[in-house]
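Some notes on the structure that comes next.
The complex appears here without one of its protein chains, the remainder shown in place.
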Amino acid sequence: MKRTVPMIIAATTGFVLIMSHFIPLSEEWGSKAMQWFNVLAAIAFVLGGSNLMRMNLQKISDRRPGWGYAAVTLIAFLVTLSVGLLKVGVQPTSSFPTNAWAAPYNQEGSSLWWLYEYLYKPLASTMFALLAFFIASAAFRAFRAKNPEAIALLSTAFIVLMGRTYVGGLMRDILPRGMEWLSFDSMTNYIMGVFNLAGMRAITIGIALGVASTSLKVLLGVDRSYLGSGDD
Amino acid sequence: MYQFLKTLDRRWIFLLILLAVAIPIYWGWQFPERPSPMVRSVFEAIENLPDGSHVWMAYDYDPGAQGELHPMAFAFTRQCALKHHKMYFMTLWPQGPPMIQENIDLLKREFPDLTYGEDYVNLGYRPGYEGPIKLAVTDLRSTIAADVDGTSLDDMPMTADVKNIQEMDLIINTSAGYPGTKEWVLYASTPYNIPTVAGCTGVQSPYLYPYVPRQLNGLLGAIKGAAEYEFLLLEAYPELRENPNAREALRRMGPQLLAHLVIIALIIVGNIVYFVGRSRGDM
Amino acid sequence: MEREKLFWTALMLLGGLFLAGRAAMVGNGRVYVQAETIAETDAGPVVHHRGVPPSQRSEANVSLSWPRTIGLWVAAFCTLGIMSFVLGDNPFYKLMESIFVGVSAAYLMVAGFWDELVQNLFKSIVPGLMRNSFLPGLEEGLQPDLTYLAPLLMSIMMLWRLAPKGAWIARWPLAFFIGATAGFRLVSYLESDFVQQINNTILPLIVYTADESFDVWGSLRNSLVVVGVLLGLVYFFFSVPHRGVVGGLARGGVWLLMITFGASFGYTVMGRIALLADRLQFLFDDWLWLIDPTMQRMGM
Partner (left out) sequence: MDRSFDILHFAFLSFQSSVVTRVNVAFGVALVSMLMCHPVLAQSSPQSVTDLVAKDHPNDVGTTLDVSWSLSPDDDPDADPPAVSTYHILRKREGDAEFTKVGEVPLQSTSFTDKNVERKQAYLYQVVAVGPGGESAAVTTTEAATPVMEWFRTDRGWLAVFVLLICTAVTTFIVIAKSGRELYIRNIPGLEAVDEAVGRATEMGRACLFVPGIQDINDIQTVAGITVLSRVASLTAEYGARLEVPTARSLVMTTARETVEASYLAEGRPDAYRKDDIYYLTDEQFGYAAAVTGTITREKPAACFYMGTFYAESLLLAETANGVGAIQVAGTAEPAQLPFFVAACDYTLIGEEFFAASAYLSGEPIQLGSLRGQDVGKLLVAALVLIGCGVATWGSVAANTELVGGEMAASLMSFLQDNVLGSKGFLP
């Protein structure tokens, strides 16, 4: 019951979706399944949020090290959630001027918009911008030409880095006629369109086969890792 | 010298890269671009459509990638507006709606003649990763029945007759990862033969080359692709030259140049230190 | 250690002084909004506020927005807070990170609620109620779509995970979710990333130009692509030992992969630098008003 039913559900859903690709009659069933799928994807966010709340509450109540930060997370979570669900600060739109509930939840000027614009946005974008610093220090301290493979990799990176700047194109004007292909931007185009293309295609084909065989294993019930271990 | 480099505090490197990016921004360095054939094919895919074509604008990114993708997203929007294409904005990323909103604001500011609901519409976000593509490509209303303001699709001239994405003349996708370009290729472009062009982050673009040109008509790779594309746009539409906002990516190529040179120098110096150290036998 | 602390304190003080000085002389980090009446109702006009560049500050209906000005400063400090991570893990960074985790999780929940649960789930189950509350744009007399009861039930089962007992109940919707993903991916990956990739790789190895003369570069290009793809596949072939000819071919595959990775490496570096440039532009332009590339403050 606890394992067989889920396996049957997974197999049925999967085969309906495979069929819907080939048999027009079942296309509508496939669409229905996808509609349900999208609802579950939204529920996953609710589950994620609730889990976060539970974990942080536990951390605070146990007074574990760093529980102060857990409290900050929890407050940030609850504030964002309540202003978002209550549409705090949202003004009605011209389509329905008397019903503010119909207006978008992230409207410019609303409280959720403020949190997004002035907290989420700078935090998220700076988080990734940090990597520029770390790439620089790794360039100096870790990217070594230890073996021929690493030399090939670093030389390609060198050409591409040059080719993707103004200097890369500048070389064209210096090189004699008929030799322009030696300029960094031409070489970069060549590397991207031939070697990178071929390598990535081999990887893509390999991944496609991997995805297909993993999916098949799930549908046949051979791979049950998603059911977790244990009986409960 | 060797001893200094070998034990170099990495904060010096951080400072160096900070300066390499900050100085060109401060002085506003800009360079002319030489559009590559790949960028040209993206430009032409949009340019060669008859005026007023239906274009699906799938903008799948969040603020984490806006530094790379905003310039190309804005440039796509501008070109479509100049060509009077009908634009259907949608995102598969929960953090995406404000990114679309910035494009809508751009249209309101720079193209006041265009009307919402007739020339462009904001369909917002739907959860489900690739799920919404699978639905919208056969039946749009089964996942999106109204725009972000709650207006029913049947009540807007540009959406009233649209049944699904197969009716689009082109899909333009800007994406920062999953779900993104790969999913549009897998679930829309390949099975239904819908012409698609994409602009994506530097991390992603090498993996998308295998799809060009059959499954993707063209691809803009990161900020360099965006700069070349802006350059083509400025060349084709002189009226944009007065608009400093239309040069966003071109302005970014200054920091790009200096920072790339710094990174290359760091790799070379780092390797020299490594080899000197190895020959001295202290590594 | 003491000397270092002194250095940082001095640096921060200098920075603060610089900000104060600039604020007094040229001004910085202020946000202006324009009020726009979009509709008149019995309860009074509906007014929207739209951000405008500071250069328009003397136009009609434009005023300084305190919430947004404060927001801008908060954003600037968030940016600096995250950047402080390069100097090592520190309480300021940890604080910013905690806020980030909380805000983003809640934002996802809010988006999922309004954009899917309300727009599709509740709309289909209780269309009348939705029409009278959140979705006045719905057409009148829409009948409930009872097939949506299935995902409703599955949602409840999924949320059962939070309950202390009966976690197995959540496996049913999970099985549906995983089964569906496996189903559509199986076909689509084989179609787009397998069959179509074979199709893309079928190229003539000898190419002629339009005037029927042999095209060296075109032929070379096609041959390299075809050979490259095959070499890559040999490297990822696990049923045959990498010895002799196969070993040699696999070695070629490794080289090809290294060039591929080199290209990715270059592109990744390019991307990261662009993100840093975006942040610095925010600090210099919107916050400090040091530069004005988009002429937001013309004539100020």
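A, B and C label the chains in the order they appear, each numbered from 1.
Basically, a contact is a pair of C-beta atoms (placed from the backbone, for glycine too) under 8 Å apart; a residue touches a chain by one contact, two chains touch by 3 or more.
Since the model is a prediction, treat every value here as computed from it, not as a measurement.
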{"item": "Visible chains that the absent chain touches, using the contact criterion stated earlier", "value": "A, B, C"}
{"item": "Among C:Leu64, C:Ile206 or C:Met295, residue touching the chain not depicted", "value": "C:Ile206"}
{"item": "Touch with the omitted chain, as defined above, among C:Asp145, C:Glu191 or C:Asp286", "value": "C:Glu191"}
{"item": "Selected residue (touches chain absent from view) among A:Met53, A:Ala124 or A:Leu153", "value": "A:Leu153"}
{"item": "Residue ranges of subunit B at the interface with the undisplayed chain", "value": "34-38, 40-41, 44-45, 48-51, 138, 161, 163-164, 166-167, 169-170, 191, 193, 195, 203-204, 207, 212-214, 217, 283"}
{"item": "Contacts of subunit C with the absent chain, listed as residue ranges", "value": "85, 88-89, 94, 97, 101, 186-187, 190-191, 194-199, 201-208, 212, 217-218, 221, 226, 229-230, 233, 236-242, 257-258, 261-262, 264-265, 268"}
{"item": "Residues of subunit A (touch criterion as defined above) contacting the omitted chain", "value": "18, 21-25, 27-28, 127-128, 130-131, 134-135, 137-138, 141-144, 146, 149-150, 153-154, 157, 180-181, 186, 189-190, 192-194, 203, 205-207, 209-210, 212-214, 216-217, 220, 222-223, 225-226"}
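Quick note on the criterion: only the chains that are shown with their structure count from here on.
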{"item": "Chain-level touch network, classified as line, ring, star, complete or other", "value": "complete"}
{"item": "Dominant chain pairing [most C-beta pairs in contact]", "value": "A-C"}
{"item": "Centrality ranking, top chain (CA atoms only)", "value": "C"}
{"item": "Rounded Å distance, subunit B centre to subunit C centre (Cα mean)", "value": "11"}
{"item": "Where subunit A and subunit C are represented by their mean Cα positions, the distance between them in whole Å", "value": "7"}
{"item": "Inter-chain centre distance, subunit A versus subunit B - centres from mean C-alpha coordinates, in Å", "value": "15"}
{"item": "Residues of subunit C whose C-beta touches two or more other chains", "value": "50, 86, 104, 107-108, 111-112, 115-116, 120, 134-137, 184, 188-189, 192-193, 197, 200, 260, 263-264, 267-270, 272-273, 275-276, 278-279"}
{"item": "Multi-partner residues of subunit B (each touching 2 or more other chains)", "value": "14, 17-18, 21, 64-67, 94-95, 97, 124, 126-128, 134, 143, 149-151, 191, 206-207, 210, 221-222, 224, 256, 259-260, 263"}
{"item": "Subunit C residues within the subunit B interface of the complex", "value": "50, 86-87, 104, 107-108, 111-112, 115-116, 119-120, 123, 134-139, 184, 188-189, 191-193, 196-197, 199-200, 260, 263-264, 267-281, 284, 290-291, 293-295"}
{"item": "Subunit C contact footprint on subunit B (complex, rising order)", "value": "11, 14, 17-18, 21-22, 25-26, 28, 64-68, 70, 94-95, 97, 105, 124-128, 130, 134, 143-146, 149-152, 154-155, 185-187, 190-191, 201-203, 205-207, 210-211, 214-215, 221-224, 244-245, 247, 251-252, 255-256, 259-260, 263"}
{"item": "Residues of subunit A touching subunit B in the complex", "value": "21, 27, 30-31, 34-35, 37-38, 41-42, 44-45, 93, 95-96, 102-104, 106, 108, 113, 116-117, 120-122, 124-125, 127-129, 132-133, 135-137, 139-145, 154, 157-158, 161-162, 164-167, 169, 172, 185, 189, 192-193, 196-197, 200-201, 203-204"}
